[in-house]
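Here the complex is missing a single protein chain, while all its other protein chains stay put.
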Amino acid sequence: MARASLRKTYGKALSRTKENLVEAFHALVEDKLAMSGLIILVVFVLMGLIGPFFIPPPTPSPNIYAPPSLQHPFGTDFQGEDIFAKIVYGTTSMLIIAFVTGIFITIIAVLLGSIAGYLGGYVDNVIMGFADILLAIPQLPLFLILAVLVKFLDIVSLALLISALSWPTAARAFRSQFLSLKERDFVEASRLLGFNSLEIIVYDLIPNILPYILINVVLNAVYAIYIVTSLAYLGIIPFESNNWGIMLYQAWAFGTIYNKRTFMYIMAPIGAIVFLQLGLLLFSRALEVIFNPRVRTGE
Amino acid sequence: MSNSELILSIRNLTVKYRSRRGYVNALRNINLDIYRNEALGIVGESGSGKTTLALAIIRQLPNNARIVSGSIIFYDDGNKVDLLTMNYDEFRRYLWEKIAFVPQGAMNSLNPVLKIKDHFTETVKAHNPDASKEEIVRKAREVLKVTLLDPDRVLNSYPHQLSGGMKQRVMISLALILNPAIIIMDEPTSSLDVVSQKIILQNLKDIMRMFNVTIIVITHDIGVVAEVANRVVVMYAGKIMEVGDVESIFYNALHPYTQGLLKAVPKLRGEAELYSIPGEPPDLVNPPSGCSFHPRCPFAMDICTINEPSLKEVNRGHLVACFKYETR
Amino acid sequence: MGKELIKLMNVYVSFRIGGLFTKVLVNVLRNINLIIYDGETLGLVGESGCGKTTLGKVIAGLIKPTSGKILYKGKDISAMTKDEFLTFRREVQYLHQDPFSSLNPVQTVYTILSRPLIKHKIVDPSNVEEEVMELLRMVGLTPPSDFMYRYPHQLSGGQRQRVALARIMSVRPKVLIADEPVSMIDVSQRIGILRLLLDLRKETNMTIIYITHDLATLRYISREGRVAVMYLGGMVELTDVERLLTRPLHPYTQILLSALLEPDPNITRNKKVNLRSMDIPSIVNLPPGCKFHTRCPYAINGICDVKEPDLVEVETNHYVACHLVKGDLK
Partner (left out) sequence: MSAKIRSVLKSYAFLRLIRAIVIIIVVVSISFFIVRLMPGNPVDLYIVYLETTYSMPYQQAKAMAAAIFGVNLNEPLYKQYIEYMINVFRGNLGRSMFMNGMPVIKIIAQYLPWTVFTVGTGLLISFIFGILIGMAIAYRRGGILDSTITILSSILNSVPNYIIAMLLIIIFGDYLGVVPFSMLRGAYSSNVIPGWNIPFIMSVIQHAIFPIFTYVITTIGGWILLMRGSTISVLGEDYITVARARGLPESKIMTTYVGRNAILPIFTNFTIAVAFIFGGSVLVESIFVYPGIGLRLLQAINQRDYPVMQGIFLIITIAVIAANYLADVLYGLLDPRIRVR
């Protein structure tokens, strides 16, 4: 009996959710930019996931600096490796680091932002004091120096390091969200009904900022790509041979821009980075369209 | 009021807002005459269109609003002009010089980065560039004293240094600085304390006499209307339901909505039976057919669901839009 | 009168406001002594900033007093065990003024009402849906199926306030603190909410503490109840509602009554307010002596501006804090 009634209850709730989803999908289809962001992202994800099954991994060959052809759509590099294959094989690791970092940053930011915003007082002062200090330190030089002092070993430890130092912007945003939300009477009402702080944060506050959390993951992924490709370009990440940033560095250092034959060598990683960034940014717009009815209706 | 001269005449005013669900019918075919030196109270609940009416008169409707039809004639020393069709640059001269507006709450009506003094000088200079600073400050002190404020303290303060009640009084003073013919006040006292509210409303009567000004008070609070108005307009769902002088409305209300509204307010004395108007306020995107009050009206007849009653004069100066009185 | 349910003893509340170098202590409540009896209706009346909402939240245990004690059923709530406090929490509920802020915008009515039922295991899990429907029926939102899966933004102000009341009733409270529950609701829906409050009280015999600046609605809620008038954090008069309306003794109460607007032009226009000063002193910088003396038309220099009067019983069940009324100065 209980099951049946629960199913009935949630069935109705689900059908409402389904209605909302259908409405959101229609809004998404109508917003061409949001839609194109989604498409770009899907293309990259497919490329990263199934590309390696169809395209042989890049291997050195005597055919160096080959111009674009059917066999090598973007030509080959100084080692005779196929540039297109390198882009495809670089996609997987780029997406992994982008989203792992994006998620890590967001988790830390939500955690610290919610604690600071909800508890206030000294805890707030300490957390936001840390944030102020980290915000004042330019991140790229900091990573460069840290790279000299500690060796980055793999993608995940790099992602962790970036997250540990890049949370303040997002944390500040979440904190102010929490600050304004906790002033709302429904938080006090929950307290009166005997719910504890953890229950209130998890059940009352987080659902209210869920859209912002998702959007933040994407925006932080954009940031992570910037940092990782920059570090790779500057030669700080030695463990990733197919990183687009490293390709960019090699193409740039070898002066390939001055040769029409090798032009694609540099344009390929540039294009890959620009399109992925653009796709993510437009995708974050798509998320806003889905979650924020005010954006959806253009009011 | 019958022998008074007209100052503002609103005809067939219809305003819609664009929203994602469709058009919101904020004002539907409003006809209203306002007379010189009267205190007109416009009473209505949220969504009745009373604020839209005020914003339409001063042509400050938000971007998503559209005036579908109508005219607002302003009688200015024997001339009559249509405020709505006038060129905006020309209309700017009418703003504040002829018609001043004190918005709801007035808490956020002052620029937070400017001193109160600057608000006065700016306003005067916009209309009279030659006015001297000393002259403006002298006049400002005068109008601040009228609303029982201390000019020395207030003039050099920033808005955030004043309490809500003081800001409200500053706004009323600011409205008086150019000696306008009409002051429109939207909920002039809703953010104030009980005692300050009463004092300001008492004060309004003196201000009307001293400055020879017509006052339009927009409110949801029947007590405010009872205190200051000598004529009352009752609005519901973007329409005028009843117009009459204050005695007729309070002691001889005709429209079932007005009657319900009056019976819905508890009193300090006596044993009056209280009444709760059933149902919910109408959806202005899809207003009910016929009379928009019929779903909540205890006297609704068949015709009420089909036709819209128009505002008809039942007694002298007492107009009502209800089929109950059409047969007379 | 019922037995003592809540007892406030010398309650003070002060907040620190301002920045690093500019902190000031603000006394929001000063020396509140009050007994609330089981099943009674008590009004807390005063203008905004008088401390009535703070007092309500102190009684609900939401704000800790800076000093003084609050006894609930004879027990100091600051000395309660966790379980005892949780019971107190459940039994003393608070209805907020703004129904647009008191409901979580991302939860459906069903979620809002079922959460406390599940948390406190008030009904068997299989009966939660039935109980939610029953609660909705109880507050007049019928048929319940029309409201269960709506979000708050799809409801009118009156309907939201009903949902808030249903959520409170779900935990079966003994005390309800209602903070201006109808001031943000359309006039035509107010009486409906007030009637609902009256019905719920009749059904459950709960104690109601009604916070308002509007004595007329308080009178509607309870003619036989008591009312405490507050001014700048202190209690100035405490007596029965009818007696306060017919025979107010404190000058502030008299002025408050003459300032109340009434829906009757002939009555309201004949009432005049006579004050020495229009502006309420800042709570940051309270005047010495009687806090009302700066505005009181009867204040006597050398007395009222020197010593703060105590709340004394001048006639049976009529307490007033005024040097002039006490008579010991005549």
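Should a chain be cited, it is by its letter among A, B and C, assigned in written order, with residues numbered from 1 in that chain.
Note that in this section a contact is a pair of C-beta atoms (placed from the backbone, for glycine too) under 8 Å apart; a residue touches a chain by one contact, two chains touch by 3 or more.
Everything numeric in this text was worked out from a predicted model, so none of it was measured.
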Exercise. Among B:7, B:72, B:95 or B:284, which residue is in touch with the absent chain?
Worked result: B:95
Exercise. Quick one: which of A:114, A:229 or A:243 touches the chain that's been left out?
Worked result: A:229
Exercise. Touching the missing chain, which residues of subunit A?
Worked result: 33, 132-133, 135-142, 144-145, 147-150, 169, 222, 225-226, 229-230, 233-234, 248, 252, 257-258, 266, 270, 273-274, 277-278, 280-282, 285, 298
Problem set entry | Residues from subunit B at the interface with the omitted partner, ascending | 55, 58, 60, 92-97, 100-101, 103-115, 122-123, 126-127, 158, 160-161, 171, 174
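One rule holds for everything that comes next: only the chains that are shown with their structure count from here on.
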For this session: Trace the shortest sequence of touching chains from subunit B to subunit C and report its length in steps.
Result: 1
For this session: Could you grab the centroid distance between subunit B and subunit C? Build each centroid from C-alpha atoms only and quote it in angstrom.
Result: 32
Problem set entry | Separation of mean Cα positions, subunit B and subunit A [Å, integer] | 52
Seminar exercise, completed: Listed in rising order, subunit A residues that touch 2 or more other chains are none
Exercise. Could you say which residues in subunit C touch two or more other chains, in rising order?
Worked result: none
Seminar exercise, completed: The answer for subunit A against subunit C in the complex is residues 1-2, 5-6, 8-9, 12-13, 16, 184-186, 188-195, 199, 203-204, 207-208, 210
Exercise. Of all residues in subunit B, which touch subunit C in the complex?
Worked result: 45-46, 148, 163, 165-166, 193-199, 201-202, 220-224, 226-227, 246-247, 250, 260-262, 264-269, 274-277, 280-281, 296
Exercise. Can you name the residues of subunit C that touch subunit A in the complex?
Worked result: 60, 62, 86, 89-90, 92-94, 96, 98, 101-108, 110, 115-116, 119-120, 125-126, 128-130, 148-149, 164, 167, 171
